[in-house]
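Of the protein chains in this complex, all but one are displayed in their positions.
After this line comes chain A, so read on.
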Amino acid sequence: MTYPMSRQRRLDPPDELFDDPAPVRPLTFADGHVGWLVRGHAAGRAVLSDPRFSTEPDLQHPLVASRHLPKGRVPPGFFLRMDAPDHTRYRRLLTGHFTVRRMNQLQPRIEEIAATCLDDMERAGPPADLVRDFALPIPSLVICELLGVPYEDRENFQNESARLLRLDSSPGEMESAVDDLVKYFYTLIARKRVEPANDLLTGLIGGGELEDDEIAGMGFLLLVAGHETTANMLALGTFALLEHPEQLALVRDDPAVIDNAVEELLRYLSIIHVGPTRTAVEDVVIEGTTIRAGECVALSIPAANRDPSRFADPCALDVRQPAGSHLSFGHGIHQCLGQQLARIEMRVAYPALLRRFPSLRLAVPAEEVPMRADMSIYGVHSLRVTW
């Protein structure tokens, strides 16, 4: 089989992922390489936490034909695609900025940003596009303030990052998007040297341990990872809640459910729906299957998150079902650095939206909501709502 991409229902992963219960099964990659699909929860954790699997881009095989950045084109500092110890060095410079405590301190500012978006929506009156007016601005503003990227520049980087995340972008288009984003950060770094501010980029420059190209690669990773992901969770999560009114009412009316509701939405929606991939650097046995050195494995986070041996009612959206062990943020050394920020953004934003507009509903039929099946991060392209 090839990597299953066609969905039968908008909020459920492709049925094909579930027609064979084996946790690991053979998979043909887009370049003809025969590797493995890992779809079980335990098997997924095992792969992601095993140092015998590498994340180096030049060792991976593409799941989608067009998406293959030419060799050696990953920017320095882009630690999402590095193995230890290079990865360790970069990640350690950032972990202190993303602790549970630091992120909790941002809560009042995130509440303020959400309230401003809601005020603007209320003033403009219905209908609104929830992506443009709420889901995208909140995480974009937050990550811009944290990094020290001027929010006025958002048109530039939002276009580049969309090009990067489109599954049908050609290698050339991806390469130029990477170049443009890195170039943008060079300019910004030069400006920060002259006008230092109280932000993460200034901190990395002042630390003196990094070259400018490394800071650019890190900044660009944080900027893209920081706004696209949470934005899609906010919009797709709202769509899912509108399709499950009894769950929506719980999130709106019962403050006690929000923490678990966020975990359950992360599990149920699994917005990282293509990969990640890892390649074995020596032979490894995963749940009885031998993966030979050089073979590539593709995880399915949506399948792992609906593994019936892990979750009691995997296909239901139930904000009261314990969902904390989902793999939506990955596992192992690359587990999402920004997850505590994403959690706070979601814990603030969903209830704020639903309480401001208790009669929120779709302004178009659900079948007409444009889904992001063409993007490496799933979600909705737009969400027309009224109240």
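FYI, contacts are C-beta pairs under 8 Å (C-beta built on N, C-alpha and C of every residue); 3 or more make two chains touch, one makes a residue touch a chain; residues count from 1.
One rule holds for everything that comes next: contacts and distances are computed from a predicted model.
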**OP:** Report the protein name recorded by UniProt for the chain absent from the figure; options are "DNA-binding Lrp family transcriptional regulator", "Sugar ABC transporter permease", "Ferredoxin" or "GerA spore germination protein".
**Re:** "Ferredoxin"
Subject >> Of A:34, A:65 or A:100, the one touching the omitted chain in the full complex >> reply: A:100
**OP:** Among A:330, A:351 or A:379, single out the residue that touches the unshown chain.
**Re:** A:330
Subject >> Which of A:49, A:158, A:176 or A:321 contacts the chain that the document leaves out >> reply: A:49
**OP:** Spell out, residue by residue, where the missing chain touches chain A.
**Re:** 48-49, 91-92, 94-102, 324-325, 329-333, 335-337, 339-340, 343
